[in-house]
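The other protein chains are all here in position, but one chain of the complex has been omitted.
Going by the order they are written in, the chains are A, B and C; count residues from 1 in each one.
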Amino acid sequence: MNVATSVLAPVSIVTVNNVIKQFGRFAALRGVSAEFDQGRFHAILGDNGAGKTTLLRALAGLAQPTQGTISIFGKNPREACRDLGYMAHPSLLYDEMSGMENLRYFAGLYGLAGDNRCAESIRAVGLDPELTRGVGQYSQGMRQRMSLARAILHDPKLLLLDEPFSNVDAHSARDMVGLLNNMRDAGKTIFVVTHQALLLEGVADEFVWMADGQIVDRTASAITSRESVP
Amino acid sequence: MKRLFPILSIVTVALLGYALYQALVVAPTDALQGDVYRIIYYHVPSAWTAFLLFFINFVASVRYLARSKASSESAVKWIAIFIGVVGLIAPFLPPVRAKIPAGMEPGAVATTIVLIPVFYFLVGKWFPGDRLDVLALTSAEVGVVFCTIVLVTGPLWARPVWGIWWAPGDIRLTSTLVMWLIYVSYLVLRRFSNSAQTQMLAAALAVFGALDVPLVYLSIWFFRTQHPQPVIGGGGQMDPRMLHVLLFSWMAFLFFGFLVGWSRFRLELLKREVEHAHAMESLVGAEASSSTSLPLSRSAR
Amino acid sequence: MNPFWEVLWATLVKDIRLEWRSKDALNAMLFFSLLVVVIFVFSFDPLAEESRHIVGGLVWVAFLFAAVVALNQTWARELRNQVLDAYRVSPAPANALFMAKSVGNFLFVSVLEALMTPLFIVFYNLHVLGPAWQLVPLALLGTWALVVNGTFFAAMSVRTRNREIMLPLLLFPISIPAVLGMVAGTTAVLTGENSAHFYIVLLLTYDVVFTTASLALFGTVLHAE
Partner (left out) sequence: MNAVRFLFAAYVATWVIHLFYIGTLVRRFGKLRQQLRELGGGK
């Protein structure tokens, strides 16, 4: 991974402007407006149904806002797809193919040839590129790591991770947090939707609290704001 | 505007009544088929109305798809203009003129083709935004109703005259059946799809369906030349008095179709308004609770 | 090569490798096709003289059933782990995915047809009276007509509640001209009574029209949430 130069002056690269997202009668996002700076690690917290995943999918260009706009690096999310990596609950990998084969295929989608980048990503998440077993036989922790490897394959400037640590063993989780920490230091902007806020305490620059489809609070630490959430 | 609907209803009922009277009494009895031929005054107008409604659905769907992406909007605009220009010139060129069936005037063919782009631009102006999709849905649904009538009255006509319930060789009836299937599958897709972009998918299917219609005609037409079979209503010239009653009946059904379509249109708008109100209600509900109990904190820079 | 062909080739190779690796889907489909043929043989007496006139229809309806069951599996592997989201987020062109899936389906359905055809020939002891070579374009163009629309509608019905029934509901009405062309063409060739030339041209037109429409509209379908 190339190491970025000195810490960049805070410039907002992700702007969300009064976004409403309606699924039929249910409004998942109810007027979200926010700006997020380059090179910072944001944790998005909140109960189920608060709209965390919908917001992340909107940032990734997978969900079209019913109203309002989102701009990433000044472009709309779908145009900025080369610069963003997305990871979701499901693995987004083929179960019958090994990790290496999966990554080689997805590298092709980004026009990247050669195996060294794939092997590099796999090693970065602490897995063995030579593993021939199908991803379907991986443990949950290994599968999440391989999914993360796929998300960082094309060295994106923006990472959008949906619950990367969910039901992952503590060891794997700590490794992944360490990896994300290094990437943030390398200048990447990271968004993590999670229920395990404590894992990111002291690592994430900002904790964004969401409830009922809105951002209700943005704090520097996961703990201090605990009592303000009803 | 509100008063227009009842007035139109009265006019339509009067027209339908008079058309019925003409169809049963004024129109002469057919030499061959006797009085049963009078089914034509309901069968054929319903078919024409159905085809017109399906055409409206096609234009609205193309417009809806084109509007979603600016690049495709200008492309489709130029295609529409191209069709208009070709439609204006082609029928008068000698080679093309020879191909036009005897009964039709080249001028008539030209005007009908030019109507397509004209209608395309009118629909764009009169039905902004979401209403375009409502128009597509309405015209498809009401079109299917008229199409059902054609498929019911067709066999009821063929049975006494040819002793058969269904004439597969008859292009018009068979292609009407295929169109009925296509637009019913269109309505089924709208009902079953729970995607946020159902409207887009439905518009895509509508374009597919419309592209299919000429191919349906083509395949059945050739199939019929190889296996000649009786044709319902027969071709050839009609007695002018009969033609007059037919056209009058069609006008009455067009009025009726317009009224049914208009109310279905308003029903759909009401349905979307209710849906919007539900969403907004949950929105307003949330704001009320979140703004009071939680102080919106300073953003942590 | 530009990204379109690269992605198309990579996706096609991946699909074929996965299909070859877990041959269970292929075996199940082959067995299903065999069943369809046997049921047709029992329900339509193969020895009757006029069977020559109806066997064209039988063959293609059997192919249609086998194709629909195969087409329903088109996106199954992608849906299992929402792999399509990874595709949607990538800069890869949507049409490359569509063409790869269509060609993959075409090969898959052709394999099924290659199995079913000899069975029909054996059970109905067919011998062709008309120009037999015309059967080749009829089969290729006809199968592509079913597959290109089938792949498109399979993608469209991914977002509907009862996915399996949705595909045939969308595919069959629109495929009627193609089915008529295939059946009438095959019968014309088998009986040798009239030329299948027109039907080949009809199928070619059908394929061009719907391949273009699919390529133009697949992006919309892929990115529909």
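In this section, a contact is a pair of C-beta atoms (placed from the backbone, for glycine too) under 8 Å apart; a residue touches a chain by one contact, two chains touch by 3 or more.
Since the structure is predicted, the reported quantities are computational estimates derived from the model, not experimental observations.
Note that the undisplayed chain, when the full complex is considered, contacts B. Only one residue from B:Val11, B:Leu243 or B:Leu267 touches the chain missing from this view: B:Leu267. When the full complex is taken into account, the listed residue touching the unshown chain is B:Ser46, out of B:Ser46, B:Ser61, B:Ser139 or B:Gln199.
Shown as candidates are B:Glu105, B:Asp130, B:Asp239 or B:Glu281; the residue that touches the absent chain is B:Glu281. Within the full complex, the residue among B:Gly34, B:Gly107 or B:Pro214 touching the omitted chain is B:Gly34.
In the full complex, subunit B touches the omitted chain through residues 20, 33-36, 38-39, 42-43, 46, 145, 148-149, 152-153, 156-157, 159-161, 256, 260, 263-264, 267, 270-271, 273-274, 277-278, 281, 284.
As a working rule, only the chains that are shown with their structure count from here on.
At the centre of the protein atoms shown, by the Cα-centroid criterion, sits C. Interface comparison, A-C versus B-C: the higher number of contacting C-beta pairs is recorded for B-C. Averaging Cα atoms per chain gives one point for each, and the point farthest from that of subunit A is the centre of B. With centres defined as mean CA coordinates, subunit B is found 47 Å away from subunit A.
Between the CA-based centres of subunit B and subunit C the separation comes to 30 Å, rounded to the whole angstrom.
Under the contact definition stated at the top, the residues of subunit C that touch 2 or more other chains are 223, 225.
Within subunit B, residues 194, 196-197 each touch two or more of the remaining chains. Note for the complex: subunit C touches subunit B at residues 149, 152, 156-157, 159-162, 166, 169-170, 172-174, 176-178, 180-181, 184, 188, 194, 198-199, 202, 205-206, 209-210, 213, 217, 220-221, 223-225.
Contact residues of subunit A toward subunit C in the complex are 60-64, 78, 81-82, 84-86, 88, 90-97, 101, 105-106, 108-111, 150. Here subunit B touches subunit C in the complex through residues 65, 68, 178, 181-182, 184-185, 188-189, 192-198, 200-201, 204-205, 207-209, 211-212, 215-216, 218-220, 222-223, 226, going by the rule given at the top.
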